[in-house]
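Omission of a single protein chain aside, the complex is shown with its protein chains in their original locations.
Labels A, B and C are assigned to the chains in the order they are written; within every chain, residues are numbered from 1.
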Amino acid sequence: MIRFENVSKVYDPNIVGLKDVSVQIERGEFAFLVGHSGSGKSTFIRLLLKEFEPTKGSITVAGRNLGRMRRAAVPHHRRNIGCVFQDFKLLPNRSVAENVAYSLRVTGQPPRSIRRKVPEILQLVGLGEKMSNLPDELSAGEQQRVSVARAFVNHPSLLVADEPTGNLDPDTSVGIMQLLYRINRTGTTVLMATHDREMVDKMRKRVIALEEGSVIRDEDKGLYR
Amino acid sequence: MIRFENVSKVYDPNIVGLKDVSVQIERGEFAFLVGHSGSGKSTFIRLLLKEFEPTKGSITVAGRNLGRMRRAAVPHHRRNIGCVFQDFKLLPNRSVAENVAYSLRVTGQPPRSIRRKVPEILQLVGLGEKMSNLPDELSAGEQQRVSVARAFVNHPSLLVADEPTGNLDPDTSVGIMQLLYRINRTGTTVLMATHDREMVDKMRKRVIALEEGSVIRDEDKGLYR
Amino acid sequence: MKFRFFVGEAVDSLVRNWVMSVAAIVTVLVSMFVLGIGAFIFVNLQNATSGVRSKLEIEVFIRNTASPDQISQLGDQIKAMPEVRSVNFVSKEEAMNRLRESMKGHEDVLDALSGNPLPPSYEIYLKDPSQIDGVAGRFYNNPIVDNDTGTHNGVRTGGETTDRVLQVTHYILIGGAGFVALLAVASILLISNTIRLSIFARRREVEIMRLVGATNWFIRWPFIMEGVFTGLVGATGAMVLFLLVQNFFVDKIINEMPFLGADTVPTFWLLLFIIIGGGLLGSLGSGLALRRFLKI
Partner (left out) sequence: MKFRFFVGEAVDSLVRNWVMSVAAIVTVLVSMFVLGIGAFIFVNLQNATSGVRSKLEIEVFIRNTASPDQISQLGDQIKAMPEVRSVNFVSKEEAMNRLRESMKGHEDVLDALSGNPLPPSYEIYLKDPSQIDGVAGRFYNNPIVDNDTGTHNGVRTGGETTDRVLQVTHYILIGGAGFVALLAVASILLISNTIRLSIFARRREVEIMRLVGATNWFIRWPFIMEGVFTGLVGATGAMVLFLLVQNFFVDKIINEMPFLGADTVPTFWLLLFIIIGGGLLGSLGSGLALRRFLKI
């Protein structure tokens, strides 16, 4: 599903984001990405989305080489990846429901199915009553859950989550994790960057640990440390 | 230092932020504010800063009643509170150093002492090498640490932190917590909203638990749950 | 379906970002109103000066020896010239009457004359005064025209005055046209500037849209339609203002000075102007702005 081959990313002027990373994640896997603050987790995820190009190396997602992907194909590529962003990236002027609906709209789904799916998924993350609020009117944790809902709603074949529980209390975190787990069980590949030691240790899934841009550990059924 | 008397905050149209909260925090105390996502922690902190007015009740900070405070006195009030915001609130067009310097500048500190203090504090949070980067060029955890540095740099008599470790790995979180602890030991009152169960359980400080806007628990040397 | 969605998006966005919408609409309105008033003044200036210019004439004096046939033949020739707007024949008697009148109270001078020495003449008014020299030249060598040998003093044109009035009006009109063109360019600049600014302010929004898989056109269409609406609303406002000014102010002037021949602009043309001008400006403005902020 995901293959990084000797990928490096150096930001201007000379800041290392990733350093010679080679990782392969199979279809249907569940993997944690851990590491200190600034170790390159978000860089890894942003490269997957083709937000920018790697300085070196090649990235393949769902069998397609991102380096050779045409510009016009990028939106389609992104639709197949559900992404929970670390800073939520909600459209500030749209209601919660419209934010979630937007990622269905871009795929050209009919309004009727949009009207059905959006409340469903928002109920699932516990925001059934905040559907018509603007993002600004939500607590940080609620915004994070909107971002989670938006990433799920398309039933993407790859789900990437950048610290999706950073602003959530332990109970709500567990709820979201269960959701991710269920989604993974239906065949969706899940990659999750996290600092939540408790969670990682409990789940016992694959753990990829980054340190200053390099993979320092990659073990199945691993622990946070 | 902080006194909430029967404070309620109802957002438009009819969303309860806080409900009849009475809490007193003494000078020099260290208190955790915990609760589910959306339970009112950020509302509590924003009321302290006089970002908006409570719907009912009165708030006193450092002996001054916020309801009766003149508009012109609000900036001064805010300078005496160091605040780590949940969404960081960094000025997007200024470098890290300038962001931290700004809260010194508003107090009219001379440029020389600004040039001395800013690198010092950034070193302390582990960002000595990112001083001239823009916030956009930092990882989320690094941005959070800038926000922490900015809150400290003024040596305020009250330090309020809204989830200051949400985007930090456990090691870095411990570092920040030690910093908060040290600051508290010098006499600064510290109020910290958090979801970090491990941290709260380890520190054994006062814990104020909110649930749907009400205080449901308030105990010294408490646990997260 | 999709079209309706885009229109809905555009309207929503106009309402949500009303501060910026209002700013853009005000810019369109003000620019187009100024442009409209400028063009209006220019057109009416043209009318007024063409009134002045039509007074400029060529006088062709005819030899006393010419026969009536020759005279009327010359008249027909003149009438056949495409540059000529109207011709007026001044007979010997008419000429004497005019002289008599102009001498006011001293007509006795003329009574002393033996007969009428004044020649008959044609007064020629042209469609375009700038052609005076060309037309006048055709009479220089005509045998029945009362030229002294070697000169063509039998053909008189407005001369210096003509030239001067002509030049003044000419340059006023060139200046006016240049100024109106300048206004048009300025309007386009200012409007696209404002739309660009309001899209720039939302570049993060655009970035988020891209990240959740929206194609460029999916993002662009609502912005373009927003631009079109902005343009239409602004232009409509400009039209309403313009009609108000025309009714309350210009009509009054026209009544006072019918000779100015001021044209009021018909509503139909205004409407056309609005739909084409406003819509085009708005869509071009957003189109250009998007090209810059919508890379990839």
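Here, a residue touches a chain if its C-beta (ideal position, glycine included) is under 8 Å from a C-beta of that chain, and two chains touch if they have at least 3 such contacts.
All values reported here derive from a predicted model rather than from experimental measurement.
Note that the undisplayed chain, when the full complex is considered, contacts B, C. Interface note for the absent chain: among B:K56, B:K89 or B:R197, the touching residue is B:K89.
When the omitted chain is restored, the residue from C:V60, C:L118 or C:I132 that touches it is C:L118. Against the chain not displayed here, subunit B makes contact via residues 49, 51, 71-72, 74-79, 83, 85, 89-94, 102-103, 105-108, 111, 150. For subunit C, the residues touching the absent chain in the complete assembly are 19-20, 23, 26-27, 30-31, 33-34, 37-38, 41, 45, 48, 52, 99, 103-106, 108-110, 112-114, 117-118, 146, 148, 153, 164-165, 167-168, 171-172, 175-176, 179, 182-183, 186, 189-190, 193-194, 196-198, 200-201, 253, 257, 259-260.
The rule is simple: only the chains that are shown with their structure count from here on.
A centroid comparison over C-alpha atoms places C as the chain most distant from subunit B.
With centres taken as mean CA coordinates, the chain nearest to the overall protein centre is A.
In this assembly, the C-alpha centroid of subunit A lies 63 Å from the C-alpha centroid of subunit C.
Chain centres here are Cα averages; for subunit B and subunit C they lie 67 Å apart.
Averaging Cα coordinates per chain places subunit A and subunit B 28 Å apart.
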